[in-house]
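Here the complex is missing one protein chain, while the rest keep their positions.
We call the chains A and B, going by the order they appear; numbering starts again at 1 in every chain.
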Amino acid sequence: MKHRALLPLLLSACCMYSTTAMAKEVQLFNDKGFWSGPLQTVANAARADGINLKISPYANAEQYKTFIQASVASGRTPELFTWWTGASLNTLAATGQLAPLGALWQEMEADGRFQPGVKELFSVNGQPYAVPLQLSRWVVLYDKRVFARLGLKPPASWAELQTVAARIKAAGQTPFLATTQDGWRGFIWFQELLLRTDPKAYTGLNNGSVAYDSPAVRNVFRIWSDMYAKGWFSDPRSNEEINDFVRGKGVMYLFGEWAVGLLDKAGFPLKELGVFILPNAPGVQQPAIIVEGAPIVASRKGLANPEVMKTLRFWVSNQGAQTWGKASGNYIGNDKIAAPNALISQVNTQLAQKRHTLFLRLWESVPSTLQGEMVAEFNRFMLKPDMSTAQHVMQRMQSLNAAYWSKRKKP
Amino acid sequence: MQNLSPQELAWIATARPPTPSPLRWGKTLCGLALALLWLLPFSYVLLAIFKSSAEYAASAPLSLPASAAPLLDNIRMAWEQAGMAQAMLNSTLYAGIGAALAVLLAAMAAYPLARMRFPLRNLWFLLLFAGTVFPFQMYLIPLFFGFQWAELLDTHLGMCLLYTAICIPFPVLVLRNYMQNLSLEIDQAARLDGASELILFWRIILPNLRGPMSAVFLLQFTWIWNDMLFSSVLGNSPETRSIMNALLVFQGSYAQSGPNIMLTAAVLASLPTLLLFVLLRRQFMQGLRVS
């Protein structure tokens, strides 16, 4: 009898499963569930232009990656979806399934909406394959109140950075906030220190020409463990990085600009938040900054679909970028409109004053099959930041790196 | 004293005269110490779920909460942030349908295996039983791509099908053993009356199997309820997540909520099976005995 009662339940389960597609709808597949609200706001705004955009978020990055891979392998690549820049984009473009977007970028740059150089982040071998979902520069956010109390100014040189950190430590606070939360953050300080001390090695590291146990890398680990020894970093085991900053567990926070929105939500007063670009070490002249670009890509089939191209054009338009910026606090590189918040416009001004070379994050630059292992090794160092751990970490990373490049051509 | 179970009566009846008291006291103390040790993590959890986030951060883990009031707030936050309403519904659906269907289909399959003679009977049985010998790791990749291909990924139907399949082999084994022990005479009589095999199975055999069937149903229900692995691979969207997977995702992405909220979520997710166990302890134990 029990089973008879269950039958309607099963039937209703089957109904939940079947869905019907609407005509002329364009689906944006993504793994950014946390931005579903803001993305929907953009979709609503697009409706006025006769665009029927549906936001289709996937549960997590791993499952999403797998979904896209399986679709590409079976020739059913989605028409419009988000992806990652750098090595991941290279691999995806190599399948030949992505639509080249050169014509669209010409429009985007012609009227001065996008600065030259942004395109590069979304290109493979000079051919653009994506438009920006967001563009974050990696900068140091700091608590203005602490700086004011101690009479400190944002450091303009490597030596000033040391002084600022030492003064904050002497005042009984922790200068830098850095954790291993969520397992991916380990590369943040490594990439920055390497870029500031030896930008050539940073590029070389990611194309296989510089080893992970080379002197440049060893030097970074020495500086890094030295900073740990001085007590300049917060407890790496914390799982509440954003809240920790609000609570003052670290005064300076090296992160992507997208953290500003999260800090705002966590209750940090934005007018007390300052920003500076980490200065170069002595001997390094060229100003540089790490950027993170999240791309939206289209398939070749999507290129032929006028609805898809209409959607992309709306996304990079002033109206589209403005709606997205207001809803999510994200910047996509469109400079014709006001920046989503004061901190982003401050960074824009600084970058406009002096030409900076843009470098992709390590996460995007490292071969995608090594991402997880490399980041885990950096985390391992952060939890036990001495040189003997560093030695072992460098060895392990180099053996993985060597195994990867032994099967491929270095440039 | 009136509530003694037959088991307890039996133990009392066979009990030896009391051993000399120091040894007995020692044993009781030992038992008490073990029980306390086992309850210690629970006590920590029970204290934590009555604390507000600020209180938890400020106080020592084993200190007493100031009042019981924050519990409701914790429950509300855990319930909303972890998407527990949907996840509870999903898990009820999976565990209810999966376990019920699996036990029913297993009983159907066990019937001929126990009570009919046909060629290669043992081979058919081994084929079904083979479903229990492989580790789950061997199913994950093929199922993921199979579900993707069949468009069953992240659907309730797919999850129900999978849980049903996984829960079939064990009840087949148990129910086959039970059916073999039922007397064959009832079959003969019914067949002489011209009853079809289906009627025989439905009217005569099934009613005799209520005990073992409910016992294995309970075991399989609990297993599906507690599963996280398959949901995290095959049904990870917020709409299809199982309760334990929702708990895992909650811990991963909302660790910021604080331990008190996380622990409240863990308790909420475990309550249904804990209640089942407390209410139906005898059936659970019977389930263990039959296995």
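Assume contacts are C-beta pairs under 8 Å (C-beta built on N, C-alpha and C of every residue); 3 or more make two chains touch, one makes a residue touch a chain.
We adopt the following convention: contacts and distances are computed from a predicted model.
Going by its UniProt record, the hidden chain of the complex is named "Carbohydrate ABC transporter membrane protein 1 (CUT1 family)" among "ATP synthase subunit b", "Carbohydrate ABC transporter membrane protein 1 (CUT1 family)", "Hdr menaquinol oxidoreductase iron-sulfur subunit" or "Malonate decarboxylase acyl carrier protein". For the chain missing from the display, the contacting residue among B:L157, B:V172 or B:A190 is B:V172, taking the whole complex into account.
From the set A:N30, A:Q63 or A:S234, the residue in touch with the chain omitted from the display is A:Q63, counting the whole complex. Checked against the full complex, the candidates B:A48, B:M84, B:A99 or B:V216 give a single residue touching the omitted chain, namely B:A48. The missing chain lies against subunit B, touching residues 8, 11, 15-16, 27-28, 30-31, 34-35, 38-42, 44-45, 48, 60-62, 105-106, 108-109, 111-113, 116-119, 121, 124, 127-128, 130-131, 133-143, 146, 161-162, 164-166, 168-169, 172, 197, 201, 222, 225-229, 233, 244-245, 247-248, 251-252, 259, 262-263, 265-267, 269-270, 273-274, 277, 281, 285, 288-289.
By the touch criterion stated above, the residues of subunit A touching the omitted chain are 62-63, 65-66, 69, 72-73, 91-92, 94-95, 180-181, 183, 186, 235, 237, 239, 368-369, 372-373, 376-377, 379-380, 383-384, 396, 399, 403.
The rule is simple: only the chains that are shown with their structure count from here on.
Subunit B contributes residues 93, 96-97, 100-101, 104, 144-145, 148-149, 152-158, 160, 233, 236-238, 241, 249, 252-253, 255-256, 258 to its touches with subunit A in the complex. On the subunit A side of its complex with subunit B, the touching residues are 2-3, 6, 9-10, 13-14, 16-17, 33-34, 58-60, 63, 66-67, 70, 74, 181-182, 239-240, 242-243, 266.
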